[in-house]
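Contents: one structure, followed by commentary.
What follows is part of the complex, with its chains left where they were.
Going in written order, the chains are labelled A and B, and every chain counts its residues from 1.
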Amino acid sequence: MTLPGLDPTLERVLDLAGVLVFALSGAQLAAQKRFDIVGIAALAIVTALGGGITRDVLLGDTPPAAFRDQTYLIVPLIATVLVLGGHRALERISRPVLVFDALGLALFCVVGTAKALDHGLGAVPAALLGVITAVGGGVIRDTLARDVPAIFRPDSTLYAIPAALGATAVVVLWPQDALDAVTAAIVVAAVFGIRVLALRFRWRAPTARS
Amino acid sequence: MTLPGLDPTLERVLDLAGVLVFALSGAQLAAQKRFDIVGIAALAIVTALGGGITRDVLLGDTPPAAFRDQTYLIVPLIATVLVLGGHRALERISRPVLVFDALGLALFCVVGTAKALDHGLGAVPAALLGVITAVGGGVIRDTLARDVPAIFRPDSTLYAIPAALGATAVVVLWPQDALDAVTAAIVVAAVFGIRVLALRFRWRAPTARS
């Protein structure tokens, strides 16, 4: 899936940067849990690629994109090697990593929603698949690591909500043929901005009233 | 999938009622675990639709039915709003909800098995897909909420067993062209009845001998 009007090389660089950062978050969690190399590689792969693979399986677009271009699998393997070499050192750069993670979140929800619309899905399922593309890998990561998914926890800062807002913007723009390089970049920037502000000001999502 | 001879409007009403009740059970569990709105919506969606989506992915019928008709996704979002508004109030109607849940169980196992047979599967895999349609969403719900799946626990009342009996009845009726509106209704009523009796008299499934 390429976004309309976006330079393919730039999109690929951003895409792989998102995959790397997601992979690092999976590998780091595995190292913190003292998993061995198998657990580190497994969490790196599912965190980086699980969301997009789930989207593609649900769309019936198999084998998933992550299996057709080998680079997508090599990047999590690089993350595995980095974390094996020194996961404590990587923890010191956890703040910049969170910023790149926000970029991955923003990019993946826009690309995922656009791909689902391109496959003919309606607005609601397309937006859901966009959110799944962005956050699904993290949910699988946490479930395999036997944690409650981070995005469900009341003390987590907004993560799926900005992705849902971005996906909603895409499904609004799409039927008017208004999703182009400029509007897509604005949506990605807005999702990225909301996520970074949520991190900075500890914005949280509402819970159920008792 | 429409059941033979069943009024499509009635089937749709029953189907969506089942989806709503399953969604409420997911959203309620999320609220009890103090998940935020993201967790509540996620568990509502996977509980309501996870079984049918799993069945459709395994059959290769993608995108799943739940993504082709937007109503299926809107219903769990309504459940999310209801639970956000007051999940304690909903707990007071948990007994009637269990009765509707039994109806969803009965309907989904029959519809799921019939759809699998219609896709050419053999009796055993078709019955398994029928059971997965009925109970799969609850298993995903419990796993994401970090509980042992309720239907595996020795203190749970019969749930998958009535679904398996209903699925077995469908695979017996099907090759004789004997699955029509009347026999399907009888099977649904029988599964529903066994489940309600199991709730009432606390029937439990056997465990392994030590």
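FYI, a contact is a pair of C-beta atoms (placed from the backbone, for glycine too) under 8 Å apart; a residue touches a chain by one contact, two chains touch by 3 or more.
Note that the coordinates shown come from a computational prediction; the quantities given were computed from them, not determined experimentally.
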item: Assembly copy number, counted for this structure file with 2 shown; value: 3
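Simple rule for what comes next: only the chains that are shown with their structure count from here on.
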item: Angular offset of chain A relative to chain B [C-alpha, multiple of 5 degrees]; value: 120
item: Euclidean distance of C-alpha centroids - chain A vs chain B, Å; value: 30
item: Residue ranges of chain B in contact with chain A within the complex; value: 30-31, 33-40, 42-43, 45, 53, 57, 60, 62-64, 66-68, 70, 73-74, 83-88, 143-146
item: Residue ranges of chain A in contact with chain B within the complex; value: 57-60, 119, 121-125, 128-129, 139, 143, 146-149, 151-154, 156, 159-161, 204-210
